[in-house]
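Removed from the display is one protein chain of the complex; every other protein chain stays in position.
Right after this comes chain A.
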Amino acid sequence: MMRGYFWIIVITLLIAATPLLTSSNTFFNFTVVVLIIALAAQGWNLLGGIGGQTSFGHAMFFGIGAYTASMLQTHLGVNAWIALIAAIAAGSLAGLIVGFLSFRAGLRGSYFALVTLAFAELLRVLANASEWTGGASGLLLKLEPSLANMQFSSRPTFMLLALAFVFISLVITQHIVNSRFGAHLVAVRENEDAAKALGVDVLTVKLKAISLSGAMTAAAGVLYVQYFLYIDAAIAFGIWISIEALLAPMVGGRGRVLGPLIGAFTLHGLGEITKSFAGRVPGIDLMVFAVVLIIVIAFASAGILGLLKKLSDRFAAKGGA
């Protein structure tokens, strides 16, 4: 069963080899951020891309992950790795709760998107007000680089850690795509009634998907806080990460395993390049995002990977003729 795993391994090895070629901290900073976003976006992709349940509030899982990890460490002195596991569990549980409430009520499409947005906003307001979450001033993790604290003074090391997370998420997603659960998930995306008639338990399939999705995006939140050592409500539950999480798969290829990673690299790569040309124009990278999104929607609705597949099919058809 090599189906799909080949490219995952190749791309992971390519990124893992970059510390041999460069020692630029700017590059590692950039790559860490992209990998964190790719991980959050992979969570979105599982539910929204493969399962067709478009979420507009994945910030809730990102924030739950980030806050769970930092609160456990700062308030209770829990080990960072154990906090990571707790955060992933919390993200998964949050997914189950939100999924149960909205899917059992039969919410789909834009209604589901709005409910997820509402949950994220609700949590943002709560995190901003609660003492536990440090209120508006946020939470600071103590700087103590060590493996036990999941903090590394060397940026390439942290990049490799983030890459390991992304690699695991890619393998999990590929495994799902090849499996019965993946087929059921796609069936639910394509046509719920037909899926039901074929014996697919639609509610259970959606709940499984959103809980896995929440877990992945929560892990991204943990990585974020372990890297920047700071979190506040606007970062953790802000709309920016909800948008990043859905933009990357859209650009890279919605529902495709490598879509989020390719999309995140493309978007942020273009953003950085423009920034280096345009210098100090604020928000220029966001304008690039907008342009890329418009181009993708207008000319390549299946994303970059979809476009590549179409071109390769056309090429193969010509070669065969």
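Operating definition for what follows: a contact is a pair of C-beta atoms (placed from the backbone, for glycine too) under 8 Å apart; a residue touches a chain by one contact, two chains touch by 3 or more; residues count from 1.
As a working rule, contacts and distances are computed from a predicted model.
J.: Have a look at "Nitrite/sulfite reductase", "Branched-chain amino acid transport system ATP-binding protein", "NADH dehydrogenase subunit L" or "Thioredoxin domain-containing protein" and point out the UniProt protein name belonging to the hidden chain.
T.: Answer from the record: the omitted chain is "Branched-chain amino acid transport system ATP-binding protein".
J.: Which of A:T74, A:N178 or A:T274 sits in contact with the chain that's absent?
T.: That would be A:N178, which touches the missing chain.
J.: Can you say which of A:V200, A:M216 or A:V292 touches the chain missing from this structure?
T.: A:V200
J.: Which parts of chain A are in contact with the chain that was left out?
T.: 178-180, 183-184, 186-187, 189-191, 193-202
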